[in-house]
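Below you'll find the structure, written out as structure tokens, and then a few comments.
A single protein chain has been omitted; all remaining protein chains appear in their positions.
Letters A, B and C mark the chains as written, and numbering starts fresh at 1 in each.
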Amino acid sequence: MHKMLRDERAWAVALLLLAALIPVVAPMLDSPATVGLATRIVIYAIAASSLNLILGHAGLVSFGHAAYFGLGGYAVGILYAHYSSGEPFLGFIPGSNDLLVTMPVAIIVGGIGAAIIGALSFRTAGVQFIMITLAFAQMLYFLFVSLKAYGGDDGLAIRRVAPVLGMNLRDAATLFWICLGLLAVWLFLMDRIARSRFGRVLAGVRQGERRMAALGVRTYFYKLVAFVIAGMGAAMAGALMVNYLRFVSPDMMAWTKSGEMMIMVILGGLGTLLGPVIGAGVLVTLEYTLSGLTEHWQFIEGPILLLVVLFARGGLMGAVRRLAGRRVPAPEAVPHGELPQAQKPLGEALPEAVRHG
Amino acid sequence: MAEVPVLSVQHLVKRFGGLTATDDLNLEVLPGELHALIGPNGAGKTTAIGQIMGEITPDRGRILFMGEEVTRLSAPARVARGLARTFQITQLLEDDTAEANVALAVQARAGHSFRFWRDASRDARLLEPARAALEEAGLPRARWALPVADISHGERKQLELAVALASRPRMLLLDEPMAGLGASESLRMTEVLRRLKGRIPMLLVEHDMDAVFSLADRCSVLVYGHCIACDTPDGIRHDPQVRAAYLSEEEAV
Amino acid sequence: MALLLEQLLNGVQLGVTLFLLAAGLTLVFGIMGVINLAHGSLYMVGAYAAAVAASATGSAIVALLSGLAAAAGVGMVVEYVVLRRLYARDHLDQVLATFGLILFFNEGMVLLFGRQPLFVNVPEALRGTVRVLPGVDYPIYRVAIIAVGLLVALGLYLLIQRTRVGMLVRAGATHREMVRALGVDVRLLYTLVFGLGALLAGLAGVMTGPILSVQVGMGEQILILTFVVVVIGGIGSVRGALFGAVLVGLVDTVLRAYVPGLLRQVMEGSEADALGAGLASMGVYLLMALVLLVKPRGLFPAHA
């Protein structure tokens, strides 16, 4: 029993089951809008969890994750726009308002986007990788801002979505349960991947690229595949967000959104199963609650984030585990002062060479 | 010579800015041989290992492994051909257990890792060879399940060796496996290497001369990146050039 | 021709402003290894302090000094209270913490000075335009900004190349561990370097005050561009920051000025303008991506 309580997976199952009750409990407490809040949290949890695969498990700091979130969203939005106008996209791809069509398209688009951006970005490492992923995300952001046909900065509204398997997506509870179900599936996948051979390679990439090379592992394609999976997860979340908001705008791929996702992951706990979920829940709820208390909510939120960094290493999951008396593995995603990967062997060789002279 | 050397380094040169770290280095390791590479601090031993492994690109010269040129191959490609190394400063996955570190090496050897489903920590195909390697490297069984961050320095050195062994190498490059070890730990490591000797050819970089002279079949002496002598341990002991090199080092310090 | 020249001057002026921000950021980045998202907040603090001082006293000198003092002071306090605890942490913790600082500073400015944008007048002596070349009239104030920026670049060069502090700064950027090992009071060095970076950011804020509107959020608008400059130039390299900044300034300005016109040759007017504006915005990021793909460590890497 005690062992079960320590297992993150057991907690995840319990949390998801409890969450499933929200649409039942919320109206009883005269707070039906809580369902919408919870939907938003669940969607961000999927996005944050997808980012966690590369950020937490593989230690690859992507500062452009919102790009895939937005790509997924725009895939749904653009297909809907063509559905409602009746003109096919690019002259031959018919539009759609059916989530069973748009969601897979969104996931594929997100995956392709991540594959292209990742293939180029993984030529760099360290801080340069952070910045190049940001650069690509910004390029996409400005591209969508300037796409007049799809609303530009003002975005696209999605008015009528087809029911999915007889379920009405306009019903808040139904949409919430769909999102929650997908979160459950996603977390299950993430858990499998983290424990698989593939996941072991990612853990190796995080802890020592040099060791991985000495083991004979070409990390490039593992990193790229992880990046693509993460991109697909973010795109799925983006598609859900657009279904929830019934609206898509470039705001979804702004750099601040990428930052928010990173903060969710770090806040919750890097490389943990539940960390991103908790992080998303706490951040969204915190903003929601504080902005209801005072219009100067950012003045309070800022120091709270600061305190979490200073005093809760390993994020909230780290704090929880410490309270539970468990050792916290603190994954150093980008070790302080680390040299870019290409220079590392030289880094070790140099002192010897210097002493030589 | 009838035998094809396992490793042949020919006229290797590497410069860092104005410093010549490797200066026309020639070196051969024969099948079954334990070849020691010694020399004063800063002689360029680690740089040489880095080039043999493919982590540092030499400016000039050739490296042949099993008779085939590997000078332009990447480190992973050389590993695939059977090279493995240990690090002077241990490069281990600190969050993982000792067993998981070795299992990852087994996994890397077992082909691609694009396997997303099965729990690697319960995969007997990884665990059994990993445990065999741990056994071979002499790491006490009780330490296998501990995170690397929690085991001692000496045990980490043994774990480094186990990781290298797990990739079933055709040759081992050992970069100061005894560095920082206590006397009894050094002896234990010497014994482990002695058991491996003959089965796997080894290039051993080491400062512990007792260990070197008791283990090595031949020694090469590196000074300022250049090999000044290559002989049996006895021959090296009495080589005037070597004595001079070590003495001048003493004076300089 | 005159138009192109004026556009190039504009690019240099933007570049010089970016340089003032990037120089501090790149030193902090290179020496302490800290990603400081709140660097833009120091720029904002400088601009606000100068604006408030200017409207209270009407003196440009007082405004300048207040802006510099406020930015450097706030910078050093931030270093002492917060960043000092983050040097040993990974970049992600730094990102989260300094993001928290941004929220704090932005809303703090709202609480102190309200939401209305503040404004500063161009000092009397620097009003009007000057004929820099036949047919090219250019605002004196912008010429002054370029001059100040180049003087600062020269000053930084002398400081870094010719003084003991500069020697430590250089060594710190390339061999961090060595400086620590030399027994230098690294803490003091860090605080001073951070203060210097904040001072330069404050100077940028003070100088742009009369051009732009001084408002909450002004730091974030320029922050990302500053990071682009730092990465293009090579982390830790002040020289790289100067080249990167001028390059980014020129590319941004020239693309903005000429891309829509080029597109108009091939497509309908308003479509061309809309797309052109988007493409011009992408230009700087495209530049960074290209630089990194060719030279993954930037143009002038300090850790060579």
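Observations on the model:
Basically, a contact is a pair of C-beta atoms (placed from the backbone, for glycine too) under 8 Å apart; a residue touches a chain by one contact, two chains touch by 3 or more.
Convention: contacts and distances are computed from a predicted model.
Only one chain is not pictured, and the protein name UniProt records for it, out of "ABC transporter substrate-binding protein", "MoaD/ThiS family protein", "Putative PQQ-dependent dehydrogenase" or "Sarcosine oxidase subunit gamma", is "ABC transporter substrate-binding protein". In the full assembly, the chain not pictured is in contact with A, C, by the touch criterion defined above. Contact with the chain that does not appear here is found for just one residue of A:Gly72, A:Gly110 or A:Gly151, A:Gly151. Only one residue from A:Leu21, A:Leu90, A:Leu165 or A:Leu323 touches the chain missing from this view: A:Leu21.
For chain A, the list of residues touching the undisplayed chain reads 15, 18-22, 25-26, 29-34, 36-38, 40-42, 45, 145-146, 148, 151-155, 157, 159, 170, 241, 245-247, 249, 251, 277, 281-282, 284-285, 287-289, 291-295, 297-298. As for the chain not pictured, it touches chain C at residues 2-3, 6-7, 10, 13-14, 106-107, 110, 114-119, 121-122, 127-129, 137, 139, 141-142, 208, 210-213, 215-218, 221-222, 253, 256-257, 260, 269-270, 273-274, 276-278, 280-281.
In the analysis below, only the chains that are shown with their structure count from here on.
The minimum number of touch steps separating chain B from chain C is 2.
Chain centres computed from CA atoms place B at the largest separation from chain A. If each chain is reduced to the centroid of its CA atoms, chain B and chain C end up 48 Å from each other. One inter-chain figure worth recording: chain A and chain B are separated by 41 Å, centre to centre, where each centre is the mean of the chain's CA atoms. Residue numbers of chain B whose C-beta contacts span two or more other chains: none are found. On the chain B side of its complex with chain A, the touching residues are 16, 18-21, 41-47, 50, 53, 55-56, 74-76, 78-80, 84-85, 87, 89, 91-96, 100, 103-105, 107-109, 113-121, 123, 126, 147, 163, 167, 224-225. On chain A, the positions that touch chain C within their shared complex are 55, 61, 120, 123-125, 127-128, 130-132, 134-136, 138-139, 142-143, 145-148, 152, 255-256, 259, 262-263, 266-267, 270, 296-299, 301-306, 308-310, 313, 332-337, 339-340, 342-343.
Chain C contributes residues 29, 33, 35, 82, 85-93, 95-97, 99-108, 110-111, 176, 220, 224, 227-228, 231, 235, 271, 274-275, 277-279, 281-282, 285-286, 288-289, 292-293, 296-298, 303 to its touches with chain A in the complex.
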